[in-house]
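Heads up, the thing below is written out as structure tokens.
Every protein chain of the complex appears in place save one, which is left out.
Letters A, B, C and D mark the chains as written, and numbering starts fresh at 1 in each.
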Amino acid sequence: MTAGAWLCLFSPLAGALAITLAGTRISRTAAAWISTLSVFVAFGGAVWSFFGLRSHGSEHGSLTTAWTWLESGGLKIGLTLLVDPLSTMMMLIVSGVGGLIVLYSVGYMHDDPEERRYFAYMSLFVFSMLLLVEGGNLLLLLVGWGLVGLSSYLLIGFWHERPTAVAAAKKAFVMNALGDATMALAFFVLIAHTNSLSFGTNFHVHMSSTATNLVALGLLGGAAAKSAQIPLHTWLPDAMEGPTPVSALIHAATMVTAGVYLIARTHPLFEQARTVELVAAGMGALTLLVAGLVALVQVDIKRVIAYSTMSQIGYMFLGAGVGAYANGMFHLMTHAFFKALLFMAAGVAIHALSGEQDIRKMRGIGQSLPWTKWAFLIGSLALVGIPPFSGFFSKDSIIAAALHAHWYGVILGIVGLVGAFLTGLYTFRLYFIVFGPGEARAEHDGEGPWTMLLPVGVLSLLAIVGGWIQFAPFWTPVTHWLEPAARTLVVAEPTNTQEAIASILAVALGLAGIAVAYLMYAKRSVSVPTRPKLQRALEHKLYFDEAYDALFFRPAAGLARLLRDEWETPIFIGETTKIGDDALWVARGVRRIQTGLLRTYVLFLGTGMAVLAIVLLVVK
Amino acid sequence: MTVGDFTSLLIWLPIGAAIVIWILPLSRYATGSLAVLVSLAEVGIWIEQAARFDFSHGGLQFSQKATWINDLHVSYHVGEFPFSLWFVGLTVICMAACTAYGFWVGRDRPRAYFGLMLFLTGAIVGVFVAQDLLLFYAFFEAMLIPLYILVGVWGGPGRLGATVKFVIYTMAGSLLMLAALIAYGVHVGTFDMLSGPVSSNRWIFLGFMLAFAIKSPLFPFHGWLPDAYRQAPPEVSAVLSGVVAKAGLYGMLRIAIPFFPDPASYYRTAVMALGALALVYGSLLAFRASDMRGVVAYSSFAQSGLIAIGLFSGTTLGFDGAVLQIVAHGFVSTALFLIAGTVERRTTTDQFALLGGMARGRPALATLLLTTGVISLAVPGSAAFAGEFLILAGAYHRAWWWAAIGAGAIVLAAMYMLRVISAVLHEARGSTVADEALDLRPGELALIVPLVATLLVLSAWPAGITHHTGTAIVQTSANVTP
Amino acid sequence: MIHTPHVDWFAISTMLVLLGASFVALLGAVLVPRDARRAFAATVSGLGFAGGLITSIWLYVTSADGHLVVSGAFYRDRWTMLTQIVICGIGLVTTLVGAEHVARPRNDHIAEFFSLLLACAAGMTFFVGSANLMVMFLSLEWFSIALYVMCAIDYDVEGSLEAGLKYLIIGSFGSAALLFGSALVYGATNRIDFAGIAANGHSNDSLLVLGLAMIIAGLGFKSSSAPFHMWTPDVYEGAPTTVTAFMSAATKVAAFALAFRLLRTAFPAEEHLWSWAFAGIAAASLAIGNLAALVQRNVKRMLAYSSISHAGFLLIGLSAGSALGGRALLYYLIVYSAMAFGSFAVVAARERELGAPVTLDNLAGFGWERPFLGVAMWFFLFGFAGLPLGGGFVAKFYVLSAAYKHGWAWLVIVGVIFTLISLYYYLAVVRAMYMRPSEELRLATVAGGSPPRESLLHIAVAISLAVSVGSLFAVGPIVDLTKHAVAALPF
Amino acid sequence: MLGPSIAWYLGVSALLFGVGALGVLIRRNPLIVLLSLEIMLNGANLALIAFSRHAGNGAGQIFALAVMAVAASEVCVGLGLVVAIHRRRLALDVDRLSELRG
Partner (left out) sequence: MSLLAAYSAGSAVVWVVWIVAGFACIASGVAVVSFSNPFYSALALIGNLGSLAVLYLLLSAEFVAAAQVLVYAGAVMVMFLFVIAYVGPRSEAPWAGGPAWQTVASVLAAASIFLEIIVVIGLKAGGKLAHTDHVNATFGSPGWIGRLFLTDHLLAFEITSIVLLVAAVGGVILGSHTRRQQEEASLT
């Protein structure tokens, strides 16, 4: 099974390298297929290790080290893979959904001149993501963490002639670098206390509570940055500058959910730092609310979906925060399915309109894209959490778990329920506007090549049935499967009644949301309430970008310019030359003594002698 | 007994070749190829040594000793510790690349040029293998002579001022070092770096330290740096920042800390503070620099600061990380300057305002610049990342804020490096970028790819260095907290 | 009936050889036809110096145990002989340069020139071995007078005459001071021989101290150390470059060698006085020499100032007064004289090809036109600056170590700081030779077509180069020589 | 010894030396400068002879004789220079010979 893991990890890397080195010697299509193949091979590896783990029993996770990556003093960090239920699950999701999306890109990117580069980046991303989830120690996890950031940067900025794309890419990278930095700091604390970074061992050593809290905070910082949680979320909407499949893969299915994985992976630490864990939960709740609200007013189809992603991840954080790791992970999985589906369906539409993303201009595209319309509907229903679609099973269990937690849990649960209403509202606002009646038509007949439709179909199916593998509390194979890796806290083991309440309320609110959306945007019987101030605030995403610009970027840039103009140029570069000039000035003085008059010279000789004699006579 | 045993060969082979080149009236082509061959032979000798190096006992190896100034117990004593092995490797590889670059661009007055490059190679290697203080000092200054002429003759329009400032600045430091080492050596009666006892004289320590601080450079001794790096020919800037600057850091590692443990710990906070200042200040200025070389120059200034922090953290992590970081950054900045050179050859400038959009249709250039840039901003998984991680982990032992500052600087590094990448490669095509400006030619690839490949290898296995630095020698005398 | 003392002719054979050659050359001036004179005189001079080298080396080998000869007037020991070797060497290379570079219309006085050169060297070889104040004074005057004439020998050139007169008058003043000082010392001790002075002198005798002060002034003048240096730049600039080269190298060797012997042998008890005095003078010379050199455009003049600053370094070794100091002094002298001579020789070559005084501006591009001379020049200059491209590096290190061992850290710092300053103008010359943009290179058009063939000059420069570079590697042997030489002095 | 003690003679010699020095320092005519140098040397000579008498050993007198010869030689060369300068139609004024300076 470890062999499967290695295969899973390295085949995408091999694909990326192959495409890079081959360069223009292979055709663009060939590059596309190499990449696709490599990712599906990875999926094969994932399946292999999954069944391997099954046969051993999921409690027997196993570590395998290729070589010592970094070693100094007592610190020894190997290139180590961990195959345990958690990582296997993530491997399956990443390589599976990834494979489908890469396949989708084969069609989607077909006309792009730099296809090769694109697919190399895609493979690289899949490799990094797999490294992240398979990494057998924190440092390796951080490596994967950074590399996904890198490849996300590359893919967001893929169309590098667009200044907006480049800017968005930079923004994403810098914010993630911030997260990396906080994680690194957390690791320094760990090293200082335990001189090790491997999972397991140092999670149960007894550090001072402050140290534990610091570590947890650092990790949380990383998680928030990667998963676009408030306040480190501003990069995600801009990231939509990238090609749609990229959004589907990185900014919906896999990378952005890494934060949840991190919390689940390091939950022993978080459990020793309850307050931080609650901060995580609160952060999730806040994000899901805010994102839901902002999503209501966005007009770019991808941005709307992006905000919904943020809010869904908010749910996951909420779940993980209250200790329902399994539920969080479960929602992560289903979310991967239906959110990827939504993105790709949207992608079909955008593709059909050759790049149009403004929903007001996309009105009525549904007529020419019937299948896509259905797929989008399925995705939306799953997102809102209407039974029997997958979202229902995962999301409600999170809310239920929250409700069962202490008093704060109740608040969080209620926020979650409000979120459910908002979800219904913005999702179907989008649906009714885009696929409602209108005059937009596809520019080419047919909904696209099979390479695009097949993944959409598969994901639609998964979006429906994906949730059926767990229906807490009656049937919990996922939770059970994850038991050894991320044992859900007893406190969050909900009772049937709560499950029932949660489900009923959530579904009801979701339906309410849909209804309101229907009235407003489909029948237009109810006019959209206009609160200009609020609306503008929401359209400006609550001014987060402006705030950061004013708070961080401008001061830094200003300081830099100040240093350059006030210090560097005049002092450190200018002053040195001034010293030289002073020396020369003195030199000219000395030179003036040399009058050329013989008598002066004799005078100096005589005076020198006299003075010397006096001195010697005095000191003798 | 193979060539590897003769560390002196590494020093005198290139110098001898330089003299041959100066004397024989060879053709431009012959001169260049001879120089490149010799520099490659250096690499070969080094590989031979690295292969036969016995890391298990970290002591001095391949050592040779001969009396020089018997009157004052000064000897010609060379040899390699594990870490010096890495420094030498960095030197020979980078020098080979830079010499080859000079050959590729066809510098005029080839005999003078290549002779000086080879002379420089020998001198730098000498610095890293010298085991006698005066010998070390001799090579430390010998580096300056070829550099002065290389910058002054083949440099840019402002070269005259730049060279004077560079030389005077560095000499100011190294002459005080001369005073210091006379004080030390005459006092203890030997200049040998193996038998020399530790001293607790703060003035002597400061004398040495100033020289190294100027060479590295640390804040605020960097006044010479921007002009020199901008005016020198690209390959010389590469040598300057990639290798020569490292001599200062090597000095701290080999002399300032182990020979003066008490002063070193007394001034620890001060030096670390200067390093931190260099780190932040350099990063900010790099973020504001308007040209590619400026960014690389200031970023290597910042890196020196970081490495100094690691060295003076006085921890094993810090030491090993510093050694790794020195090697990694050496390759990074060499590669970056060479790439800058190739860009300048195509566009006649490295001003961001006039560049842009070079990625389109130039995949090789784009890939190499991207890879190098990303490594230099220490993306997790890169060798630079491993180095910085260890350094900061070591610095954390002293106080948390060192690590915090370092982490902040990593973010800044991301900002200025991405700025370089996008300003050169991305967005609208710059006014000086002609369509017919070619992608990297095979010749250029042959120079730069090996450097990048080395970096990737290091990234895949940083432990190869960090586990074989042998800084234990240094630390034992410097009573370092493990 | 007078019992003339036993004369150890072999001990003074170097002077005899040189004098003999001098006389032959003088005869040549009248007997040999004008067109053959230059060749003849140069050959004679070359042979003379070669012979002097041989005898002095032979004497060095054979006089392991130093002793007085000719009724206590002359030291036959290795200190004397080593300096004699150096002086003869300088004379030899001077001959090589002079054969081509003493430009006199239709070879007027060329033979006399070489005759004077030989005589001057003979006087120096006598000077360094003199054992009493009288011989010292006389031999000093001997070579000084020869030098006065050599400086002025280009008397068609006003500068040469001016240099000669200035040198003569200031020199006479200096030697008058030296003489009066000697008289006072004689009065204080009733002795004129060094050993006797040491035996009879009391360090608190004001007569003696005053005499010492005046002697120091006189010697300071000869070694061109501040504040007795004022004549140096003018004379070096005005004198024919060949003479300047000889002066800058040989005079320093003679003056410092004798000064060290005199102080060690005659005034050991007053060390606390003269070592401090010389330390001060050293600092002054370093300061004035280096600072004034910073703003010079005329290369000869700049080198003159630099020679003042090097006098400062030599004085550091001298003032240390220890055996180590003596060794450092001798080593420095050997290296310095090679570098100084070489650099002036290169200037001479440029001067001849331009037919004008060499300035930094008209030096532009010289390095590329005359590669060998250019490279040699930057070896000399970097050597002056103490960069490890020649013995200059070891020499500086050596004298500074001596000073530090003597407990004078402050002097080390002073030396180091002014070395830094000196770097500026040495590098300026290299900059002028190599780094001027091409439009400035056009300044360096050669007067009268292609540069003249100067094989002898090249040989001379090559020898200086070999010494200055070789001394970096062959430190051990040279130090052994100096060890034996210093062993001849009382400590 | 009859008459004044050595100290008096020395006083005279010192005065001569000083006067000679003053002459060198203030006179511009090279001939007079040379004459002043002679006076300085004579002062030294007087001192030598006085000390020789005082100590009763001959070295001083020998020295003095040698100095006379030396003085003669210096004068010889000096006058030669003066003649040469005159031939070059330069002013016999040491202040005017200041082409070399700085």
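The definition used in the following text is that contacts are C-beta pairs under 8 Å (C-beta built on N, C-alpha and C of every residue); 3 or more make two chains touch, one makes a residue touch a chain.
Model, not experiment: these values are computed from the prediction.
Shown chains touched by the hidden chain across the complete assembly: A, C, D. Residue C:134 is the one among C:17, C:99, C:134 or C:170 that touches the chain missing from this view. Within the entire complex, the positions of subunit D that touch the omitted partner chain are 1-12, 14-23, 25-29, 31-32, 34-36, 38-39, 42, 45-46, 49-50, 52-56, 58-59, 61-66, 68-77, 79-84, 86-87, 92-93, 95. Mapped onto subunit A, contacts with the missing chain fall at residues 597, 599-600, 603, 606-607, 609-610, 613-614, 617.
Think of the hidden chain as still there; on subunit C it touches residues 2-5, 7, 19, 26, 70-74, 104-106, 108-109, 112, 115-116, 119, 122-123, 126, 134-135, 138-139, 141-142, 145-146, 148-149, 152-153, 155-156, 164, 180, 184, 206-207, 210.
Just so we're on the same page, only the chains that are shown with their structure count from here on.
Centres computed as Cα averages put subunit B at a distance of 43 Å from subunit C.
Note: centroid distance subunit A to subunit C, computed from Cα atoms, is 78 Å. If you average the CA atoms of subunit A and of subunit B, the two centres end up 36 Å from each other. Among all residues of subunit C, those that touch two or more other chains are 165-166, 169, 173, 233-234, 296, 424. The set of subunit B residues touching two or more other chains comprises 164, 168.
Partner subunit D is touched in their complex by these residues of subunit C: 133-134, 137-138, 141, 145, 148-149, 152, 155-156, 158-159, 161-166, 168-169, 172-173, 175-176, 179-180, 182-184, 186-187, 190-192, 233-234, 237-238, 296, 301. Residues 21, 24-26, 28, 94-95, 97-102 of subunit D are the ones that touch subunit A when the two sit in their complex.
Against subunit D, in their complex, subunit A makes its touches with residues 591, 594-599, 602-603, 606.
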